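A quick write-up on the structure given underneath.
Only one protein chain is missing from this complex, and each of the others stays in its spot.
Right after this comes subunit A.
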Amino acid sequence: MSSSSQREQALSLLAAANNHGDLAVKLSSLKQAKDIIIISSIDDDFSLFADQLFPYLVQLQSSHHSLVRKTLIEVVEDISLKTMEHSPVLMPVLLTLLNDDDSVVARHSIVAGTHIFCSVLEELALQFHRHGFVERWLEEMWSWMLKFKDAVSRIALEARPVGPRLLAIKFLEICVLLFMPDNDSRGHIAEVPKSSQVFNISWLAGGHPVLDSIALQSEANRSFMILLDLLRLASGHPGCITISVVNSLATIGRRRQVHYSSVLSALLDFDANLISKGAHTPSIQYSLRTAFLGFLRSTHPVIMESREKLLKVLRAMNAGDAADQVMRQVDKMIRNGERAARDARASKDEQPSSHMLKRSTPMDQEHIVSSDSSSKRSRYGSIIQSESGQNHSVNGVSTKAQPLANGLTPVEQMIAMIGALLAEGERGAESLEILISQIHPDLLADIVVTNMKHLPKNPPLLTTVTRQNGPPTSSSLGAPTMPNHVLTNTISSELPTTASSTNLQPDLKRESRRDPRRLDPRRGALPGGTSSEHIMEDFTTSAQPGLAESDVDMSALFKRQPPPPPVLSSAENASEIVMPKAETESHDPENITFSLELVPDEQATQVGADMEFNIVSDVATPPIDYVNKELNAEKSTDIVMTDEEHSLSFMDDDQLSPCTVDTPVLEETSVELPVVPSYVELTEKQQKDIRKLAIKRIIDSYKQLRGAEFMQTRMALLSRLVAQVDADDDVIMMIQKHIVSDYQDQKGHELVMHVLYHLHALKMSDSSEDSSVAFVYEKFLLGVAKCLLDVLPANDKSFSRLFSEAPFLPESAFKLLDDICCSDNNCGKDIRDGDRVHQGLGSLWSLILGRPNNRQAFLDIALRCAVHPKDDIRSKAIRLVANKLYVIEIISEKIEDFATNKLLSAVNKPVSEAEQRTEGQIGSQETSISGSQISEPGTSNIDPATGSQSDSQSDSSMSPALAQQHLSLFFALCIKKPSLLQLVFDRYDYAPKAVKQAIHRHVPILIRALGPSYKDLLKIISDPPQGSENLLTLVMQVMCEGTTPSADLVVTVKRLYETKLKDATILIPILSTFTKNEVLPIFPRLVQLPLDKFQTALAHILQGSAHMGPALTPAEVLVAIHDISPEKDGVPLKKVMDACSACFEQRTVFTQQVLAKALNQMVDQTPLPLLFMRTVIQAIDAFPKLVDFVMELLSKLVSKQVWRMPKLWVGFLKCISQTQPHSFRVLLQLPSPQLEGALNKYGSLRGPLAAYANQPSIKASLPRSTLQALGLASEPQLQQQNHAASFNNPDKSAKVQGT
């Protein structure tokens, strides 16, 4: 079809679409017209055609069929993407329809616009790259696109149908992703290759006439802010908007870590209360959860840092399980990555042997280059090769033919396969990509190495390409000692300049600005990672000096390309000069070249990027910021530093192949090697700075290298560097921080040990530097220790382990320990809370066990804690000392001595005069021992509970708390070794009051702790020292408390009582075991005791033991009391009376019946007990119901002629008097003289008695004499007599009452 007829057809179709009545016709016409337009777009005169046609298309935007408008959008999209040059005129359609009433149309226009947007952006960048300028139409398109962007941003914020807004939000997300540099693709290997947007902001790094990367980034920030605003204003939006915003922010956070922290805080701050009414809250919350889980999946270091926080939040959301699962997955991923790296290294290690074999035979240079370079080096090449593979193999088809004939090795088979795929061209590219991604890195490396045979033979010149900061190239080649890697340095830094393709170059600058180690590919070796990553790992692992010859070769290769075209570039960006386009055009067809067109697959690009990155990391250039800071310093600083770092690693890394291997090759291959940097003498300060820098880099590298790789090397490096930096605070702080942060994995500990041992070794070996090394050592050790204390929880064992395993502990370490455990000068701080003390003490324990040399020092600290004024510290320390340390034989004696000293010092505390007095006492007692002298006054006044003995000598200088403080340890030891108690007993008497109180407080605890095994105690009891009765009693009390005293104890105490100590008090606790026969002899002694003690004794007696029953019944007790004869037993009558009263007080025990029984027994005794009548009177007072019983008793007494017992007689009469009128009958039984006497005494009785006797029934039975006495016979006479008697005897009655 000719173009003109096409045009006409399209015009008529568009007219139909505009005007036809049938919707279906309109739509199909429109689509057909689109097809024609696209087909004819390749025509030369298309622009004319477009000018004619497009206005009709634009007209369609006002069609009132939404379907037409929707289709129009699709058409515009298709046309714009195909013929962008002509489509600016169509863009208004897009903008208009963004605001279409039909949300479907609006939605479509956003989608279409987004696609066009991406495409324009990409074209803009590429056009400039290819042609060095940007055409006007493209600029125009871009200005439309900016309008589009603004319009869509508005849509996101406006209240509209939700559908378009969702897309607008998505568009904002895309904008952010497009405009923000993806400055760390390593962490997201899985995501980057999938990224649909081919455009990369980094393409603009060389400057762009239209696109300004700074401006774009600020655009991105604006979009990002809109998203954040949307989240903040969630209350005004439907739920699904909020969900979308959360999702978009999460995506941004994961892919552009620059924004991660703000995303995270925005999401964390998101307030569920803000959610609008109608929104589905659980879903919004779940979207947050999903976002956090997504972050958790990321292995990017920035995100990894917040893992703890994320976990916490997720747990709070009840998503702990899910979070844990994700963590497991991620950890597994990282482990797999490490394993792959290990495997790769292992297989690499096998190679050198064959390598050496080959080397021994003379070979031509080509061979050396191709197969003989060690795999370490060849990996490096491999990457480039794999990238260039297509081109190269195409060139070298012939090489594949040969091995096909013979038996093929796997490598050759692979090469053949790759070749075959390449031969298929475009079609094979995809398969090739898959194939390469599946190949094991080692195999891939071998393939490349094998294929290197076909590299051009003649090593081209190394032209002088200077690095931005690399003047060293200008220095002489001389210095044969110059390590090769310095050369490598220079070369490899140049490599990307020439070797990398299209988008790679700008990366160099960007990458090198950051610490390369942070980007270690290992981290990124996700399951989705491609083989190229593995290669890179290998490369890094083998990143050793000595890459020289292959490096030279490779770089030489690239140098053959013509010098880059002079494209505008700043001095800083020297490395970005080469433009891909230029390269493609200018390269020699024979050479290996890279071009965008030829390497379309992302895979290769990726590989390239990795390569470059690793080279940079290997070179170990200092961060730019450092360079800037150190502008004054020599520019070669970095290289020398690298040198140092490497040479240090030389010493330790046994994987290293010897340098000598490389040297001949070096000479052979590159005779005309240019310029190596000269050796630069550095000033002290520079050296220091460089060391510092080196340390910093190594430490940073930890963040990336999770596995054990280089662990040893890094440790060795660090330890040496630390030794060299002297005691620089910054450095030590830095290392400390690192160590502590890593401590959990135990790697920190290893590192510290490494450093410490190194320093120690230095100190031992080098006496001249002794002081400074020792200083560093001390500072380092203490710094780390303090850090550990500050950072790690108190139950962490790291601190104790550190001190236990350190080679040597300086004085200050002891002080630190002392501070932790028992210094009280910083009580205000809460650092020294209980846990800390516990930690300190725990450390002490392990140190005492593990460091015999310093044992005494640690023990001293522990012991000092054991007498610490603070209760909790002391009790903890005592537990440690008594339970754990005291059992250790070698130190138990020391502990004992210490405790004893403390005890003695407490006892003798008032050193001044009190002590003297005590000593004087001791002396006097030694000379004149008299047990009674001490026990008598002592015991009588002692209150056993409080021990308030009359301690006149107790000095107030010893507070109870202080006494407690000094004694606690000793008593704790006593539990372990009861025989120590002897000392307490011995010293008890001399102890001041406060100490005694302390002892009294401790003893019960001690005795209870000792339990039944108190053999030693028995021994002490059997022979108590002078003055310890009080204590003894207390001990006895506690021992017998609640249990039946053991037979041993009883025997011991009895013997003691019988032989030495005539104090019945000590018997009280064991009284319950006594039989009646045993109690009765000592009963007077018991009565003699102070009343309260007697009461206790009484209780024991009445209680008895479980199997024997009470020794005495209450009645027997009463009888026993009454049996006591003051004269014979030497008990004051008063005591006996008190005892009686004590019995009467216990009315529940000494009941009416008991009294009756006892009295009944006693009345039959001859002689009657002295206090009998008194008791009778008390009994009748207490129990009036006993009156009849008492009357019988009185009758009995009458029959016993009670009047013959003067003391009783008085009582008898009193009783009669008190019990009238019941007693009249008894009274009348008295013989008349006695009756008369009685009536004389109690005159008041006479009247009632006479009345009573006068009753006829009674009067008849009375003898005459009685009647006479009553005056019933001869009354007046009798009355007189009576009066006389009552006057004669007033004293007597008083006396009776008194008794």
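As a convention for this text, a contact is a pair of C-beta atoms (placed from the backbone, for glycine too) under 8 Å apart; a residue touches a chain by one contact, two chains touch by 3 or more; residues count from 1.
One rule holds in what follows: contacts and distances are computed from a predicted model.
J.: Out of "CIB1 protein", "DNA repair protein RAD51 homolog 3", "RNA polymerase II subunit A C-terminal domain phosphatase SSU72" or "Proteasome subunit beta", what name does the UniProt record list for the absent chain?
T.: "RNA polymerase II subunit A C-terminal domain phosphatase SSU72"
J.: Using the document's definition of touch, tell me which of A:Y56, A:Y286, A:Y757 or A:F814 contacts the absent chain.
T.: A:Y286
J.: Give the residue, chosen from A:L157, A:L274 or A:A322, that touches the chain omitted from the document.
T.: A:A322
J.: Taking the entire complex into account, which one of A:R297, A:K737 or A:K1207 touches the absent chain?
T.: Candidates A:R297, A:K737 or A:K1207; residue touching the omitted chain: A:R297.
J.: Touch as defined at the start, partner being the missing chain; which of A:C240, A:V837 or A:A906 qualifies?
T.: In the complete complex, the chain left out is touched by residue A:C240.
J.: Identify the residue among A:A33, A:L53, A:I110 or A:L1006 that touches the chain left out of the display.
T.: That would be A:I110, which touches the missing chain.
J.: Just the residue numbers, please: which parts of subunit A touch the chain that's not shown?
T.: These residues of subunit A touch the chain that is not shown: 103-104, 110-111, 114-115, 161-163, 165-167, 170-171, 190-191, 194-196, 238-240, 243-244, 247, 251, 278-280, 282-283, 286-287, 290, 293-294, 297, 322, 325.
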